[in-house]
Structures are given as structure tokens and as C-alpha cells.
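Of the protein chains in this complex, one is absent; all others appear in place.
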Amino acid sequence: MSDNADALLKVDGLTRRFGGLVAVGSVSLDLRVGEVHAVIGTNGAGKSTLINMLSGEIAASEGRIALERSDITALAQPRRALAGVGRSYQRNTIFAEFTVLENCRLAAQAATPRPWAFWESAARCAASNQAAHEAMEAAGLTAEAQRIAGTMSHGAKRQLEVAMCLATRPRVLLLDEPLAGMGAEETERMLALLSRLKASHAILLVEHDMDAVFRIADRITVMVNGTVIATGAPESIRTNPEVRTAYLGDEVPA
Amino acid sequence: MSAAAPMTSPVLPSLPADRLTRGLLVPAAAVAVLAVAAPFLGGYASDLVVKVMILAIFALSLELLVGMTGLVSLGHAAFYGIGAYVTVLASGDEGGNLLVLLVASMGLAALYALVVGALSLRTKGVYFIMVTLAFAQMAFFVFHDTPVGGGSDGIYLYVRPAIGPIDLENRLTLFYVVLAALAGTYGLLALIRRSRFGAALAGIRVSEQRMRAVGFPTYFYKLAAFVIAGALAGLAGCLVAARDGVVNPELLAWHNSGEVLLMIILGGLGHLRGAVLGAVAFTLLKELLSTHALVGPLADHWQLSLGLVIIAFVAWLPRGLIGLVQRISPEGSR
Partner (left out) sequence: MDFVSFLIQLLNALQYGLLLFLVASGLTLVFGIMGIINLAHGSFYMIGAYMAFSLSPLFGDSFLLMLLAGVALAAVLGYLLEWAFFSYLYQRDHLQQVLMTYGLILVFEELRSILVGNDVHGVPVPAWLDGSFALGGVMSYPWYRLFASAACIVLAIAMYAVVNRTRLGMMIRAGASNRDMVRGLGIDIRRLYRIVFAGGVALAALAGMISAPMSSVYPNMGASVLIICFVVVVIGGIGSITGALVASLLVGFVDTFGKVFFSEISGIGIYLLMAAVLIWRPEGLMGRKT
């Protein structure tokens, strides 16, 4: 594995305090293209706060986030997204009323917004349509393009949630529990999708499904009470005594 | 803050299919019919139609905010009233240039909308509703209590605006000008709706979180919609001042804000036709409820009937008249 200089997203000493409470304490990690970096931890470990700080939805109290050497710490979410940081949510944020194509196209439109061109039709925007088709194909949803998003199965909706992140072609993907609420078959499909996406993206994965995490992750960071207690390859995490203690030895697969 | 029922509009044509011309056929026909009929309408009928057309512009301006963007404003009458007052105040004793007055009315209404919007959009949901109401009330006070407006009695417009051969003192000319304004407003909103800007507003309405996550600076989109809506309300205000020949602070009263909101629900939220239909239906409703011949002694207490009708309507027909039509003939509006 190459050294830090190759990291696409570098997080340095990221901290967040709420009054007296330290929700996230000096977390450092990095995301590299070709890699799925999973962040695991018990409830209340600070994973949500961390991912919210990385996406730009919450400001950091301290610390620095750099995207390919550019400091993006001060950027709010929309600017950060356009800079190349995409995010999917634990609960679907898809546009249930629109078709899958319209979902992806609207997401893609963020890259070519042209808000003043009110005489031009959004549906005919070549760039947005192109990007939408690419995103749908990457997520395996091309067949469902004309389907109203809200009528799809839960698994398909979660796939769409991920697909919409891809529409503006970000290089970093922050995925918040993409497997939430999925059955075995749907999980397989999502994991296959993540494997495909891995090649050209730097992926941060927050997940509770330990089996899936250990299958797909190239590196794992473990958080407890807002701080990182271990980072490394799945094998080293699996055998790490502190991690085993934190999880009471139950969840970490043998 | 507890998670109250979220603002989900009734099912709409989501992102309208790109059939702009087909969607405009019926409205265009209506405009043609009105244009042809205009010279034959008697004084009373002509005034009534002009009144309804102006209300339709007012309602359309709010539809942009509520129906398309999902921003429930309870203070929209402020921009309407400002447009009206600016027209009268800037007319002076000789009457003003119509074009100049239009620009001034819409411009100042838009300016107030910019200030109010910039502040109000820092809030969401119920806060937003309350804040917009409060700012409208503030404007009401300025015209009601300060020497700017003529106090609670209002001010008279001595001479209606004109430009070249177009003189709004002529009833027929006023009719055509208002009709043109309505057609223009409708057309503009139809274009916006199918444009990228409109698609973004729809996305903000449905899932603002997702819009921000892909990179839309949603605050500015909402602010733009708020300002445009304010300007169009100002347009309606300018025209109502020209029609009535007088303005008073009641134009900015919160009852007015409530009524225009009612109009777009009555017609059907999420449809441009709904806003126009709602303006017509609401005006008719008020007329009917205060006509002795129809409701007898209840006519004197039409507010009671209106209140009950509103409650019943919102309770059982939340999708408005257009929703009713859709239920009967579900041709699908995609």
C-alpha cells in the first residue's frame, strides 16, 4: 500500500465539540482511490458526526480536510460536493415522485446548473442526460429508468441513492450505511456495485453489517467514544485486542 | 423541534414532461377567447374579469413559491401591496408612464422580497411561515401608521398610468394590458417550470438534503424564487392600483396573504392552471356566499360560511379542484 502522499482525501485531527461534549476527538484518516475504507464503531461512537463533517453538513471545531492538497475544511456541503465529495444517506433522500432517470438527471444537473437559462428545457440537457445514463448504468439501474423511484424495491432505492451520488462524477464517495434494511440478495448486489465503484473512487463506508464490512473493506478504522482506537487492514483489526474488547468479542467475525 | 408532518405536496406532475406547447394549448385558447370577447363585455362584467385576472397573476406568483418550491409563505400580500402603493405614489398628479411604473413597482417589491427572503430563508418549516407573516405585518404597519401611505384611509390614484397610445383610463385597454400581463406571467412560469431552474426548485421541494448533497446551493435558488415571486406579486399590485384607482393598507393585510394561499389550494397546488382556477373559484365562492338570493340570511355572515367551506375543502379535497378532476378522469398529468 502506498504512503500518505497518494491519498485523495486527507483528514487531519478532525474534532467536533457540542458544548462540553466531544463527539469526535482528533480523528485522522485518509481515503485512496481503489480502496474502500470502512469506519466502524458502536452506537454513539461518533461515526455520524464524522461523516457529517466530511460531507460539510457540520462544521468542524478543529482539524483539517484536504481534497488532493486543496483545503476544503471551510467549504459548505454544496461547494464540497461540486469539488468532488459525494454522499449517500442512511435514510433515502431520493426523489420518490420522479422517475429514476429524472432522479439521476436532476442530480447530474448540479454540474451544469445554468439557472438563468430559463428558456432551455431541463429534460433536454445533453450533459445531464449523459451523466445520468452513466450513473444509472454504473448502478445497474438502466432498465428501471422510466420507473417512478418510490415504487421500486427497497434494495433498488438504496442503489439509486448511491447512483445519485455518482451523477456529478465525484471522486470521493461517503456512503452512510448503504446496506441499511437490506436482505441477503440485495446486499450481494450492493456489494458488487461497491466493488465496481472501488476502482475509480475513494470510498468511505460507514456500516453496521460486519460480515459485509470485512468482505469489502480494504482498510478499517474503528471508533469508540469519538476517537480512533485502531486503523489497518481487516486482518489486523480482526485480531486487535482493543477492538475485540470494544465489541465484546461478539460482532467481529472470527 | 418535533418532526411535524413534513411539507409534502399532493402528487404533482413532478417534473413536467417536455410538452410545453401541448400544455399551453388550453391556456392559449382561453386567452384568445377573452381577447375576442373583451369588447362585448359590459362594464360590470369587464371589471369583474379584470379583477379575477389580476388575482390570478397574484396567485400564480405564489404558486412559484409554494407549489413549485415548497416554501409556504404567509406574507405574500406585502409584495402585492408594495407594488400597488408604489404605482400610486409614483404617479403623482399627472399620472405616470406605465412602463416606468411597472418597473418601479416590480422592482421595489422585488427589493423587499430580497431583504425578507434573505432573512426568512435562514429558517425552515413553521418558523418560515411565521417569519414571512411577521415581515408582511411590518410592511403593513409602515403603510398604516406612517405618513408614507395615507394612513388607514389609503391614497387615491388621480390619473391612471399610460404609455403612448396605451391609456389605462380606457377600460378596454386596461383589460388587454391585464390579459397580456396574465398571459406573460403564465408563459414565464411555464418556461421556468421546465427549465433547469424549475427542475432545481422541484428537487428542493422534494428533497432539499439530496439537492445540497449533489452540489446545489439551495439557499440561493430559494431566494431567487422568492424574489421572482415577489416581483410578480408587485406586478399584480401595480395592476390592481390601476384598476381600483385607490390603494389602502388592507392590500397588505394578512387576510389577503391567507386568501391568496387559499386560492392556490382551492385550484390545485402544483399546477399553473390551478392557480388561475383557484382565483376564479375563490372570487365566485365569495360572491355566492354573500348573495342573499342563494343563501338567505347566511349572506350577512359569509365569513362563517367561508371559514367552514375552507375547513371542509382542505380536509376532504386537499388536492383542489384539479385534483378532483384528476380523480374523475385520471388521464395522468405526466
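Per-chain residue numbering starts at 1, and chain names A and B are given in the order in which the chains are listed.
By definition in this document, contacts are C-beta pairs under 8 Å (C-beta built on N, C-alpha and C of every residue); 3 or more make two chains touch, one makes a residue touch a chain.
Since this is a predicted model, take the numbers as computed values, not measurements.
Considering the entire complex, the omitted chain makes contact with B.
For the chain missing from the display, the contacting residue among B:Ala38, B:Val72, B:Leu223 or B:Val246 is B:Val72, taking the whole complex into account. Only one residue in the set B:Phe58, B:Phe135, B:Tyr186 or B:Phe282 touches the chain that does not appear here, and it is B:Phe135.
Per the touch definition above, the residue from B:Leu41, B:Val103, B:Leu191 or B:Ile310 contacting the chain not shown is B:Ile310. Even with one chain removed from view, subunit B keeps its contact list with that chain: residues 1-8, 66, 72, 74, 119-120, 122-127, 129-131, 133-135, 137-138, 141-142, 144-147, 254, 258, 261-262, 265, 269, 301, 303-304, 306-311, 314-315, 318.
As a convention for this text, only the chains that are shown with their structure count from here on.
One inter-chain figure worth recording: subunit A and subunit B are separated by 42 Å, centre to centre, where each centre is the mean of the chain's CA atoms.
Subunit A meets subunit B in the complex at residues 55, 57, 77-79, 81-82, 86-87, 89, 93-99, 102, 106-125, 164-165, 167-168. Within the complex, the subunit B residues that touch subunit A are 11-12, 14-15, 17-18, 20, 188, 191-192, 194-200, 202-203, 206-207, 209-218, 221, 224.
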